Structures are given as structure tokens and as C-alpha cells.
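As you look at this complex, bear in mind that one protein chain is not there, while each of the others sits in place.
Going in written order, the chains are labelled A and B, and every chain counts its residues from 1.
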Amino acid sequence: MSAYVSKPQPPTQDKRWKLVDATMRRLGHQSRGLIETLHTVQEAFGYLDESALRYVAMSLRVPLSRAYGVATFYHFFTLKPAGKHTCVVCLGTACYIKGAPQLLDAMQKDLDIKPGETTPDGNVSLLTARCLGSCGLAPAVVYDNEVAGKVSPQSLREHLSKWNHHES
Amino acid sequence: MNLEELEQIAVTEREAREKVRHEVRVCMAAGCLSCQSQGVKDALTAEVKNRGLEETHKVKGVGCMGLCSEGPLVATSEKQMYKHVASADAAALVNSLDGEPVKRLDCPTDVPFFQRQKKIVLENSGVIDPERIEDYIAEGGYRAIVNALSDMMPQEVISEITTSGLRGRGGAGYPTGLKWSTVSRADGNPKYVICNADEGDPGAFMDRSVLESDPHRVLEGMLIAAYAVGASEGFIYVRAEYPLAIKRLKTAIRQAERLGLLGTNICGTRFSFRIDLRLGAGAFVCGEETALIASVEGKRGTPRPRPPYPAMSGLFGQPTLINNVETYANVPPIIRNGGAWYAEIGTEKSKGTKVFALAGRIENTGLVEVPMGITLRDIVYDIGGGIPEGRKFKAVQTGGPSGGCLPADCLDMPVDYESLAKAGSIMGSGGMIIMDESSCMVDVAKYFMDFCMTESCGKCVPCRVGTYQMHRILSAITNLTATEPDLKMLEELCDLLKNTSLCGLGQSAPNPVVSTLKSFAEEYRAHIHDKKCAAGVCGAHENGGDEKSKPEEKNEARELSEVGA
Partner (left out) sequence: MSPTNVVKPGTKPVQPASNVKTLQIDGKDFSARPEETILDVARQNKIFIPRLCELEGLSDVGACRLCLVEVKGSNKLLPACVTRVYEGMEVTTNSPRLAAYRRMIIELLFTERNHICSVCVSNGHCDLQWMAQKLGLTHVHFPYRYPKANVDASHERFVIDHNRCILCTRCVRVCDEIEGAHVWDVMGRGIDAKVVTDLNEAWGNSETCTSCGKCVHVCPTGALSEKGHAVAEMEKRRHFLPYLTMMRESQE
């Protein structure tokens, strides 16, 4: 790369971009650092929006469409902000045969959202995981980063109502 | 760092241990942590402190003790274990150290679950503190690499691995020695060593446990591999869904660097090696080595046709060795004890031990390490404690979405690579899900097809569209709306995907269907002809959020002229 291209500026003055810049610097501003950098962005901001993708792509000299392709290929990345609370239902094999589908059914009925969606009031996001590796606790659910084991539709509902209760 | 300095660390550590009269080990692996074992550890530490016993009583956080379903687990001596411990039990446990055991929390260790295991990979799990390198060194850690560096040529290392008969523990069982020697002979500099820690099989958590319980073992295995093949840089590709494993790996790398066991001129030799982490981002297909490489390069994790194999042209086009966590974890003991020692364990073609994650409808859920060749019956009934609630065993699923379901008449089969393959499944990474009569095998097949469809990268046509079509047919069967021609179509697609897909994901996606069609054909027939599901799982009620399985128009063969030509 010999031609000079001016360095892109972070989309906002937000201090969190310094974290993103640090990751890119650590990886030598090479295109191979794309996924690591997206991890940092998501950790700092919660999701990957268009301005973030554009900034990262331009900084690492990655084509925009490739950055978008990578961000949408990996299910760990999300392009939309998550709700105030997240509930991840594990759909690993052990959880599946021990009743995870019933948990998902209950969630969908109560909240009227599908996996990957957030309630209209922005309170709860429903997600699924392919396996949390907590098979000994099947079926497992993660409430806001806290793993709960041997969950029943009833205990799930109790947890959800706590979240909704605090809201009102 | 040389052998004497290493020994010095071990001696200092052991002396410190001898001053301690009682060591209380609390499991700090993910399973027990999610049952609040951190609180238990804090309570025990506070209790010891309050009584002023810090000098003689040590509370130590350790890795997985295996019996995950009974957590939080605490061990107060080699023989005495406690289950379902709560913070409130701290006082009682500290009292028991110089008295009678606490009966109500007792977790017997003289049972087959513990007695019948043979621990090589897991030898330090639940024993050492995974966040302290000194603890690993005290158990003989890093001796293998320091020894190899001073006394062995790379060729000798490879020949020990070849002698051991170790085969890849990621699933396919490729001979590890052969892989190493191919990379070592490949032209190109630099060379890379990659550890595949993207444990993607649902229902498998062996690698997570090893990384959380004994991360240095994996680093040492990679170091030995790097020395053997002539690599200078390594990557651990670990799932972002395993935050604890990532944290402990980072700690371990930092500690090893501090002691000069990673970095430049290791042990004063010309050998330099550094290890970096790369986080996976939720793509099962990245377990396939060419897809994993694409992902480490920062790209979409799509596989490419092989050859060229990664051993010749892998990461950044350079020769690359890829093994999984458990394979590397086997390496230090092999170098320490010799390949011949390892080759004595197991069967003729499958040497050593294998770690399995037991889950599903089984009494003892957790991690077990057993010699290859043990029968499935021993694992399920003896070690696993059988099926709970007096129900009947129906099948065991091995190998995840690339594996198959083995029925009761396979129970007396030895567990090794060849026998499992012959029975229509695979060893896989080691997940073992036990099912009883409450599981419907067609539903299970559909579950795995849903998984493969969601995880298909979409690059090649048979896998991208074929998994969709197969999932549609399986949904129709579980909705009790399928007909005989659907079944024929399903079989056609199984054959197509197996033979024409680009990578292992598509080629093995039919396995759960093929194996259940073979062993549980009557269930398929009952769903199609009698519109009945014996397990009571299938029917009008659809499981889960299956918006993809909308009933569609029936399969009339349409003339191409309507759509094409």
C-alpha cells in the first residue's frame, strides 16, 4: 500500500472509540483484525451500528461490503441495540430434550416476540444460544449474564415478571 | 528458565502446601459458578478468616470436578466431597475439617462415576488453581516442554507423538503424529500453530472445562507442537460464549510470558513462540479447519475446497497445524511419560483416553474421562448411573450434528473411532446425550437438521438449499402431515448432501437422519402412516419458535415449463 489515504475520524467524540482504536493499533491496523475489532465495538457500545462499521472498515482498509458480510455472518454480532434486559435460552441438545422448547414457547407467548427480537418498550430482548456448555444444568437460561439452571416455564415467568415489575 | 529453576518453583510451591493442614477446594468452573459457588468460596474464606485459621486452612478455587449436576461441589480432602453446598454451610464445613463429615451434603467418591475414570487430560482438573501457574508447575507442569527443548530434537518429539497413537480429539480422529510431521516437512516460513477451541457441538463442554480448569496444559501442548513443527506463532480460536475460559487463558498466557515460557528465546534456546487469542463469534462451521482459518484472518468463516490442506497452505497461506483443545492437552503427559506409556491405554487403533460430556436423561450429568474401548453400557449405566425416574434407555447421541443416534443394541459396543463409525455415528468431540422414551427420534433428527440449516454458511448449493429442504420434510413428518414420497425425497437428499457438499458440515449433516432412519425406522413410519408419535412429542403442537416450518404446499411435481424453460 503506497498511496496515501487520510485516516478516518471516529464517528463521535465518545471516549469508547479510544478502546476501539487501541484494539486496531494492537492488531497493526490490518484487515485481519476485523473480527477482533468488531468484538471490541460490540463490547463497548452493545451493538454494531452503521457508523461503527464504516469507521472500522475504513480504518482497517476493509471494503464496506466485506465488513457488513462479516458482521452479519457471525451470530454473536448484533446490528441492533439490545433491550434493557436480555434473556438467552440455550438450545443445546441437552437443554432441548429437557424442555428448552417449552421455555421458548412460554417466552414467545408472554412477550409476543420472536428470538432475536426486543419488546416494543425496549425492556427485554429474547435470544437463543446454540449451547452454553452448561449441559449439566439443562435446561439453562441466561438472565442478564447470569446463568440459571434447571429452569421451568414457571420460574422463567417469575423472573420475567420481576423485570416488568421493576419497570412500572 | 531451565529445569532447575522450574524445579525450584515446584519445590517452593509444595513447601507452601505442606504448611497447610486443610485444603478446601471449591469448584470455580462455569457449571458450579452458575450455582453460586463464588458465594460458597467467599463464605468459606470469611469463615476461616474469622476463626483466625488462615495459616493452616486454605480455601482454594479449582477447576471442574466432573459431577456438574450436583454443584456447587466442594472437596475437603482427596476422599471427601460435598455437593449442593450453600454459603450457609460454610461454618459446618469448617467444623467438619477436624471432626465428623457433614452427612447431609456428602457426595460419595467411592462410586463408579469417580472410580472408573482414568484421568490424563483432566488429571489437574479440580485439583489445581487454574489461575496460578505455580500450582500447575508443582504438578509437573511445563516440565515436558523444558525437557523437550533441552534434550529432544523436533523429530524425536514427533516420533513420541506418533508412537503414542494419539488421534485428533476434535472428531475425525486423524493421527496427530502424521499431521505434525506433514507440517514440519512443509516448505514455508513462518508456520503457525492453531488451537481449535471453538467447541461448537451442542451438548459438548469438554474443551470449555479443560480451558477453565487447566489452561496451562493447553499452552504447554501448543508449545511442544510449535517446537516440533517449527512454528513461531500460535492462535487459540476460542468461542466468545466462553468468557471464563477466555479470562483464564489470558491470565495463563500472561503468567507464562512472565516466566519466559512464552516469548522469544524460550529457556535460552533459539525457540521463540507467542500465543494470541482470537474470539469466535458464533459460527459452528468455524470448527471446519479452512473456515476457522478464514475467521482468524478476519473474514467470513466459509470453508474452501481442500487440497491444499492447511498443513501445506493454511493461515495467511503458510503451513499451519490445527488441533483441538483436548488433543493439545494430551501432549504434555505423552512427552513426560513417553509415547509407549500412552499407547498401552485404549484399543488397538484408538489409544489413550477420551473425555465425554454426559448430559440429557441420565442420573450423573457431567464430565468423565475414560479409556478408549470401554463399552457404552459402562458409560451410561455404571459411570452415568443409568436413566432417572425408572425410565427406559432409548438412544445415545454422539458426535453432535455430525454424529448419529445409537440404539440400545449398540450398548455393548466398545467406544472407539472405528466402532462408532461402523454403527453410523462418530466419536465427535465427545458430547454424549442420553435419551429415554420421552424423546422422539424424528424430532431429534429435526432438531439437528434445524441446527445444520442455521449453521450452514451458504456457500455451496447442496448444503444451503438441501438442509432447508430436509428440515422442511422433517418438520412435515413431526407435524404428522408427511407422506411416503416425502420420505423418499429425504433419503435422496441425504445421499446428495453426503456426496456433493463442500465441507464436513454439509457432508455429515445427514448423519442424524440416516442413523435414526436405520435404527428407528418404525418411528418414521408411525409418524407418516399412522399419524402417531409414540413419545407424544410431535403433532399439531409445534416445538419451539419454528417459524421456518410453516406448512407449505404439497409436493406436486411441477412442470419445469411453469417456472423455467
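In this section, a contact is a pair of C-beta atoms (placed from the backbone, for glycine too) under 8 Å apart; a residue touches a chain by one contact, two chains touch by 3 or more.
What you see is a predicted model; the values in this text were computed from it and never measured.
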Touching the absent chain when the full complex is considered, from B:326, B:436, B:455 or B:523: B:455
Touch list for subunit B against the chain that is not drawn: 283, 300, 304-305, 307, 453-462, 464-469, 472, 489, 492-493, 496, 499-502, 552-555, 557-560, 563-565
Missing-chain contacts mapped onto subunit A: 50, 53-54, 63-69, 72-73
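What we mean here is this: only the chains that are shown with their structure count from here on.
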Intercentroid distance (Cα basis), subunit B paired with subunit A, Å: 24
Subunit B partner contacts - residues on subunit A that touch it in the complex: 30-36, 38-39, 60, 62, 66, 69-70, 73-77, 91-94, 96-98, 100-101, 104-105, 108, 114-115, 129-138, 140, 146-149
In the complex with subunit A, residue positions of subunit B that touch it: 30-31, 33-35, 67-69, 71, 199-205, 208, 240-242, 278-284, 295-302, 316, 357, 359-361, 365-366, 397, 400, 431, 433, 435, 438-439, 444, 447-448, 451, 454-455, 457, 543-545, 547
